[in-house]
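Missing here is one protein chain; the remaining ones are kept as they sit in the complex.
Order as written gives the chain letters A and B; numbering starts at 1 within each chain.
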Amino acid sequence: MRSYYLAKIREQNPLIHNITNIVAANYCANGLLALGASPIMAVAIEEMEDVPAISQALVINIGTLVGKEIEAMLLAGKTANKLGIPVILDPVGVAATQYRKRIVAQLLEHIQFSGIRGNAGEFAYLAGVDWKVKGVDAGKGEANLNSICQQVAQKYQTIAMMSGEVDVVSDGNRIATLHNGTPMFPKITGSGCLLSAISGAFFAVADKSDYFNAAVECCSTYAIAGELVAKSLKETQYGQFYTGLLDKLAEISAQEVEQNGRVNYV
Amino acid sequence: MRSYYLAKIREQNPLIHNITNIVAANYCANGLLALGASPIMAVAIEEMEDVPAISQALVINIGTLVGKEIEAMLLAGKTANKLGIPVILDPVGVAATQYRKRIVAQLLEHIQFSGIRGNAGEFAYLAGVDWKVKGVDAGKGEANLNSICQQVAQKYQTIAMMSGEVDVVSDGNRIATLHNGTPMFPKITGSGCLLSAISGAFFAVADKSDYFNAAVECCSTYAIAGELVAKSLKETQYGQFYTGLLDKLAEISAQEVEQNGRVNYV
Partner (left out) sequence: MRSYYLAKIREQNPLIHNITNIVAANYCANGLLALGASPIMAVAIEEMEDVPAISQALVINIGTLVGKEIEAMLLAGKTANKLGIPVILDPVGVAATQYRKRIVAQLLEHIQFSGIRGNAGEFAYLAGVDWKVKGVDAGKGEANLNSICQQVAQKYQTIAMMSGEVDVVSDGNRIATLHNGTPMFPKITGSGCLLSAISGAFFAVADKSDYFNAAVECCSTYAIAGELVAKSLKETQYGQFYTGLLDKLAEISAQEVEQNGRVNYV
């Protein structure tokens, strides 16, 4: 795998508008800064036209959505679509409650997402495949993961980024499987949310025609960063991992990504 | 003291529903993950029946309560009561404002709490004892702490877990005093909130008839984890303590708890 967009993020320092949850907002902002992008975490409906207008990507995360935030998300998403900047969806725990299902259906109906980033449980729901979810965690199922990911990409005409022990990225035709990472990722909160935020930065500096490769590079870079941090830690040092991942996102080089990346195209 | 429920949490990985504040939400989620439980931080009223239905415990924390969140808390609490899963209350700073007093009265009127976790100032208020609080901190008073804790347990038919230099746990009859901990705890934000969240995990894997012992083990385990982390730090390294506590919650063994626990039954 080639590392191309990482350098572009650090050169261009894109502004990424995040509408995200109260749990991961801080980590998303710190992670974007570490990587070389700039976060703006505005959530008020009154500024959902102004902020996309100065941003290079929008990331919508439904993690702790309440009240009228859905309206702010819809307005921001429509504005971003009009302006032609990429929009990413993180459908946190979509299958866990009727409310989340309804909210995500609304978002998917009114906004064209350049990318959707989630775990197997969330993607199985989006693809309409049987799955046993567990809250906002991935859960377990028998279905073929590559196929689920591809179906999400096809159904929503988007780049599907599915996180797990093996990450899968698909544009509906192509499927890439990414064999980096560490079991420490699901042991810290917001590791998926941060990946979604960071995918905003990769999409922001890519041409629309190359979003698939940007997504593969994004998910690989993130997984490799985590993998390298975990190597220097005991398997229970989740606190250190949380902090060290920020350090590594700032430090990781194109060379490290290229040397460590293990990507297969199915 | 015997360490029994810690292993059960790690085996069963219970899902803990937290309705908590914007300051400690991230730390509560990370702490639960570190310990071996799973957090779900949903707060929207529209999902306050669905989320308790998939959770093994509910933790309600009023730290930065605003607007209609009280209605969401009430619905979640009533649902949890109906389903028979344990519900924990953290009445953050209850004595500090009329609003908090009113909110907590409403919660206590409509929800049966399996446990209440707070500091001396909060418990003195709940017990109706004179006390000088200071914001959300414990403050100072002359009353007998063991007695205050026991009164809270009796008055609300709950397991009372009172944090301080010495922790006190009571079921209204029995009183345990816990002599572990470190002065670093009150120097990091959310250390009480995280203990409340974690008590949800201990209650989740215990039988109702044994909540008292689960509470004693929970507060001891947490205090010992902090004590062991603090031993390796300078007394001003609060940032390192904040991070290290997560590491230790993941690493701490039954043996460490049993060897270090200093519990007296009054």
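To be clear about the criterion, a contact is a pair of C-beta atoms (placed from the backbone, for glycine too) under 8 Å apart; a residue touches a chain by one contact, two chains touch by 3 or more.
Here the structure is a predicted model, which is why all the values come from computation and not from measurement.
Annotation: of A:Leu74, A:Met161 or A:Leu246, A:Leu246 touches the absent chain (contact as defined above). Considering the full assembly, B:Lys187 is the residue among B:Arg10, B:Lys78, B:Lys155 or B:Lys187 that touches the omitted chain.
Summarising the interface, subunit A meets the missing chain with residues 15, 22, 25-26, 29-30, 33-34, 38-47, 50-51, 54-55, 67-68, 72, 242-247, 250-251.
Within the complete assembly, residues 21-24, 26-27, 63-67, 93, 96-100, 134-137, 186-190, 234, 236-240, 242-243 of subunit B touch the chain that is not shown.
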